[in-house]
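The structure is given below, and queries will be raised subsequently.
The complex appears here minus one protein chain, its other protein chains still in place.
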Amino acid sequence: MVQIPLADLNAASKADFVAALANVVEYSPWIAEQIAAQRPFAGINQLHAALVAAIQAAEPDAQLALIRAHPDLANKTQRAAGLTAESAEEQNSAGLDRLSEAEYAAFERVNNAYREKFGFPYIVCVRRHTRDSVLRDFETRLRNIAKTETRRAIEEIGRISALRLDQLVVADDKLKVHGRLSTHVLDNHAGKPAAGIAVELIELAALGESRVIARNVTNADGRTDQPLIGGRPLPTGRYELRFSVAKYYAERNVQLSDPPFLDEIPVRFAISEPESHYHVPLLVTPWSYSTYRGS
Amino acid sequence: MVQIPLADLNAASKADFVAALANVVEYSPWIAEQIAAQRPFAGINQLHAALVAAIQAAEPDAQLALIRAHPDLANKTQRAAGLTAESAEEQNSAGLDRLSEAEYAAFERVNNAYREKFGFPYIVCVRRHTRDSVLRDFETRLRNIAKTETRRAIEEIGRISALRLDQLVVADDKLKVHGRLSTHVLDNHAGKPAAGIAVELIELAALGESRVIARNVTNADGRTDQPLIGGRPLPTGRYELRFSVAKYYAERNVQLSDPPFLDEIPVRFAISEPESHYHVPLLVTPWSYSTYRGS
Amino acid sequence: MVQIPLADLNAASKADFVAALANVVEYSPWIAEQIAAQRPFAGINQLHAALVAAIQAAEPDAQLALIRAHPDLANKTQRAAGLTAESAEEQNSAGLDRLSEAEYAAFERVNNAYREKFGFPYIVCVRRHTRDSVLRDFETRLRNIAKTETRRAIEEIGRISALRLDQLVVADDKLKVHGRLSTHVLDNHAGKPAAGIAVELIELAALGESRVIARNVTNADGRTDQPLIGGRPLPTGRYELRFSVAKYYAERNVQLSDPPFLDEIPVRFAISEPESHYHVPLLVTPWSYSTYRGS
Partner (left out) sequence: MVQIPLADLNAASKADFVAALANVVEYSPWIAEQIAAQRPFAGINQLHAALVAAIQAAEPDAQLALIRAHPDLANKTQRAAGLTAESAEEQNSAGLDRLSEAEYAAFERVNNAYREKFGFPYIVCVRRHTRDSVLRDFETRLRNIAKTETRRAIEEIGRISALRLDQLVVADDKLKVHGRLSTHVLDNHAGKPAAGIAVELIELAALGESRVIARNVTNADGRTDQPLIGGRPLPTGRYELRFSVAKYYAERNVQLSDPPFLDEIPVRFAISEPESHYHVPLLVTPWSYSTYRGS
């Protein structure tokens, strides 16, 4: 995606400014139009705050129209008819294009229940979720009253627009929309970082299939060169890290039992704060290990 | 099963002694006959040693006949035709009566390959194995030369007879044929044993289905009232313990994230010494845990 | 000390019963006299409860006399004049016969302040305390009002008498007056209990000298054959365990740095519940260790 410097947005004609931000909020150029006169923006946070303020200041009817401009999540018919590029990419990032039949059925059921109760589609910033957590969120929000859900929908639109702005606009400041998942393996048997340990990250699913979402090998410092998840929000959900420790020790000629007491070590944990740093290290010997939420 | 005091065996007529031990070694009363004159035995270890010595002192032909008196493992036809009660119980204890089709096929393949190569059935003390480890053992031993396998078969007959004696005879001393698997959960958040934690023990399988083999709840001292496996050899193989910690902390009103960072904690490990004590404890807080081979 | 079966106390003449219990409460035979008629006692707990009830039911004047029958703690003049054997042994057990000059001065100061404020001596069950914790308790209680202190003094007399009864009387039930301090060393480098580790227990002192109160070596199971403290209350206070791990690993030919990263490992902790079990284990490799309040 081509990125636009904030300075250019500040200097552009009103028409160009509106065109540039056209898809930051789904099918709703009127928001960019409203805030164009507030330029120049000192930073991307100020730009985003203006955009959110414009939505919150809008008349109830305009807000409702804005909400209704959004597609259903994981809706086959709408996908076939075509989503905006942004919506498609966001839904795919959460795996909504690879749902099992059971998951499709679950999504359809809650979509319909939600629409029936509130008269507008369920909106969520899917990049902050796994399939499982979207379904949990759906069910929680279905119990709300309409007024609460209007507010929640607008909050989610704010989050979606923050992520779209983050991808679109280059500025000196940064929106706080990214999280980071990292690990570190320390070999307490040798008193050194464990280099060359294969690590897999699996997204666990209640209904559909769990899937490996990252494969990596620890470097000389026992870390992965890149975070396991980075440069985006951490999807709320349950995960498993798998560390191949028997192979590591066997390669270093450490005597192991047969089969080795510890082989592939699974560490299951959940992410609940998408914009945070989760550090999940492993301290290991052939006979013991520890893990914890680190920093 | 009715148990016989060693004193009664020592005092019995030769015929009664032989009859009592008839099934300690599969279809081979001549062994008991040979050792009857060595009575009285000071203990069950001495009795078992005499029995093993008699087998090892036997002529090669007699040894071969003894080996051939044993059934194939997991052989459907033989099962239908009837095994001795002892054989049937032993095979069932390792889950050989509940094999998946893939496992049956694997057993049949190795049984046939083994018989073809050595001219006698593969013998293993199945109570010391899981389905997975029987198959691994099969494949290792298939590479041996015939002389090694004759020796190995007799060793396994010695182990089988030890376990049958252990069940049959009451004496002051004990044969060292049992292992023990235990756990202990310590709540490092509260500085107390974690009481009321649900614990599951799963036998992991490479080919067939993994299955829960024990369900328990920790007592006031954070332990289970009974060992997870006890009173028998620990089957060599891979296992997973699952500890329900989020539920435990939620019930104690400890504030957790949503979803909780740690929920069901899986601890995977292997057993390689069937007659040993494996202690696999968990030290836990809502944000960290440690496990190790304890004692 | 000669112990008396409870049955004998139950069957004795009133005079013998009173004589036998003469020193259970300092210079106060009237208490035993009062409860003699309640015999037979079903157990030692019932006997102790009767004794405590008699004290609590006594007139204020009798209670005050009882309190005043007790000696000052660590008073040189009274020690020279002679304490009851029981008082002397109790005070010595807390090291009050081996005070530094600074500690003597501190005890004298608080003794005098206490007597001046309340008109009776400070009473505490010294077997439940270290020198440090006695001084802390002194200072806390000095701030109380007289009525509270009368109640506290009687509580402490109840505790003292429980310990004296526990030493004097043999019964089927036990008074809950003992604690236990134990340790366990696990070698996570080898996956085994650490046998042959030298362990020292030091009572830490704020004013006087810290002193080694137990020396031990771990057995084949990584534990000490006897608890580090047992068969008595655990004195409230601060302690340090010292584990000689470099020597242990060097003897097992594990390669260490020079000087070894870990050598003598100190673990400092405090005891605050004298009648509890404190288990303070060490999980260790040449490069790491963990400790915790276990069970």
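First chain written, first letter: the chains are A, B and C, and each begins at residue 1.
By definition in this document, contacts are C-beta pairs under 8 Å (C-beta built on N, C-alpha and C of every residue); 3 or more make two chains touch, one makes a residue touch a chain.
Keep in mind it's a predicted model, so treat the numbers as computed, not measured.
The hidden chain makes contact, of the residues C:23, C:45, C:84 or C:291, with C:291. When the omitted chain is restored, the residue from A:14, A:174 or A:192 that touches it is A:192. Residues of chain C in contact with the chain left out of this view: 133, 136, 236-238, 257-266, 268-270, 272-273, 287-293.
Against the chain not shown here, chain B presents residues 188-191, 257, 261, 283, 285-288, 290.
Residue-level contact of chain A with the missing chain is found at 184, 186, 188, 191-193, 221-222, 283, 290, 292-295.
One rule holds for everything that comes next: only the chains that are shown with their structure count from here on.
The touch graph of the protein chains shown is complete.
Mostly identical positions are employed by chain A and chain C in their mutual contact, as over half of the interface residue numbers are shared between these two copies.
Once the centre of each chain is set as its mean CA position, chain B and chain C turn out to be 47 Å apart. Chain centres here are Cα averages; for chain A and chain C they lie 58 Å apart. Within chain B, the positions touching two or more other chains are listed as 290, 292-293.
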